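Excluded from the complex is one protein chain; the other protein chains are retained at their positions.
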Amino acid sequence: MTDTDVKLVYDRPVGLAPRTTHYCPGCTHGVAHRLIAEVLEEMGELRNTIGVAPVGCAVFAYNYFDFDFVEAAHGRAPAMATGIKRTLPDRLVFTYQGDGDLASMGMGETVAAAARGEQITIFFLNNTNYGMTGGQMAPTTLPGQRTSSSPLGRDVETQGYPIRTAEMLSTLDGASYVVRRSLGDARGIRNAKKAIRTAFEIQKAGLGFSMVEMLSICPTNWGLSTPKSREWLKEHMLPYYPVGDFKVSEEAERIMKEVK
Amino acid sequence: MQYEILIAGFGGQGTLYAGQVLAYGGMDEGKHVTWLPSYGPEMRGGTANCTVVISEDEIGSPTSLHPTAVIAMNLPSLDKYEPMVKSGGWLIVNEDLVNRVPDRKDINIVMVPANTIAREIGNERAANMVLLGALEANLQILPEGAIERSLEANTGEKLKKFVHLNVEALRRGAEYKL
Partner (left out) sequence: MAKEMIKGNVAVAEAAVRAGLVSYFGYPITPQTELLEYLSARMPELGRAFVQAESELGAINMVYGAACTGLRTMSSSSSPGVSLMTEGISYIYGTEVPAVLVDVMRGGPGLGNIAPSQADYTQIVHGGGHGEYHLIVLAPSSVQEAIDLTGEAFDLAEKYRTLAVILMDGFLGQMMEPCELPPFKEVNMESPDYAVAPKPGRERRFLTSINIDPPAQEKLNIHQMTKWEEITKNEVRYKGYYLEDAEYVVVGFGTCGRIALTAVREAREQGIKVGLLRPVSLSPYPTEVLNELADRAKGFLVVEMNNGQMLDDVVSIVARRAPVHFYGRMGGMVPYPDEIGRAINDMIEAKAANDYVGRDDWLAQMREMIGQGA
């Protein structure tokens, strides 16, 4: 063996357990998990954080994150996070939820937590369908989009319109930081990480409710390859769900500027 | 010995408070006491009543179909509760707010112009205490002066200025001893 200069450029963050996930190939849950784990590690908060897992694809998230976690009933993660945060106000508390869990079953709990200005952070993974149960229509399914429960394409006459969660929550005074990012490309992922860091910093500073919505791909249920899924996200999701900062309170803005 | 006292009237006449004054008196004398209000929509503007049970022993039912005594502060209460008074029991009636005399012959009836008396001593809202005074004078549920002592002891600072009036009302009511 010859001496070679070896530089480690990629490793598992300590916030993730050395375990293989059950997520499908190409799924962006793995990306989101990694970003959260990296941020908490960088902030030195891994042993000061409690995560709340949803019902949906991320139901086993507590197996992959290597710090304290609880598993909520479907949609109730923001309520459960409220109970934890109010009891242990000096810990960082976040929920990790998909579109069915957050925007359908748990919209009430989500809106109420935001309106109360609950000092929690929600990470909302929007992939326009119910992944775990096999790709049914979600509140986020786009008009005309085919799913296993809207096989002819979402008919807005009978099945209504998608919910733009970030925009909706941005109208609430209790919300301090509500943004949407895309996990569809490298630049989007870098921006998402920055938003995750900002949201946690805002919580740490006690500035109120924060949510980072992350546009995600679901190659399995979309019936597309991973590259094609990324294209589909750009082509169909971004026009309906634009990336942006929908609510940044004055104090949050100060923190946002500090986060590199 | 156990006493069951039902106090009924319009909301705002102080029926619940009169019951509490009696109940506190019982408590301060070391008796077993329950105070049970009627509750619900009727609290808002309709009739209001409460039942106070005072006993030497652990109290079973906090209500009674045949109370020892009824204070009827208005006509609807008289109509409703006159038939319920235990035979040989007592019916204390606010004479000012009824237009008839009670029918029962097997009970003791005390007619008290409670509003008139309360007005005389300076505040019509003390009519409830006038009737309570009449009740206590006739039944002697508690040792003499117990209710007055209890009023002194259990009235909060904000309402202390009314204690004197209430004691006066109790005394005036007590003049209606059969």
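A and B label the chains in the order they appear, each numbered from 1.
Here is the rule we go by: contacts are C-beta pairs under 8 Å (C-beta built on N, C-alpha and C of every residue); 3 or more make two chains touch, one makes a residue touch a chain.
Small disclaimer: the values here were computed from a predicted structure and weren't measured.
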| item | value |
| --- | --- |
| Shown chains touched by the chain that is not drawn here | A, B |
| Listed residues B:5, B:33 or B:174, member touching the removed chain | B:33 |
| From A:86, A:190 or A:254, residue that would touch the chain that is not displayed | A:86 |
| Interface residues of chain A (partner: the chain not displayed) | 47-50, 52-53, 59-60, 62-63, 66-73, 76, 79-88, 91, 108-109, 111-112, 116 |
| Chain not shown, touching residues in chain B | 20, 23-24, 27, 32-37, 39-40, 58-66 |
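Convention: only the chains that are shown with their structure count from here on.
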| item | value |
| --- | --- |
| Chain A and chain B: spacing of chain centres that average the CA atoms, whole Å | 64 |
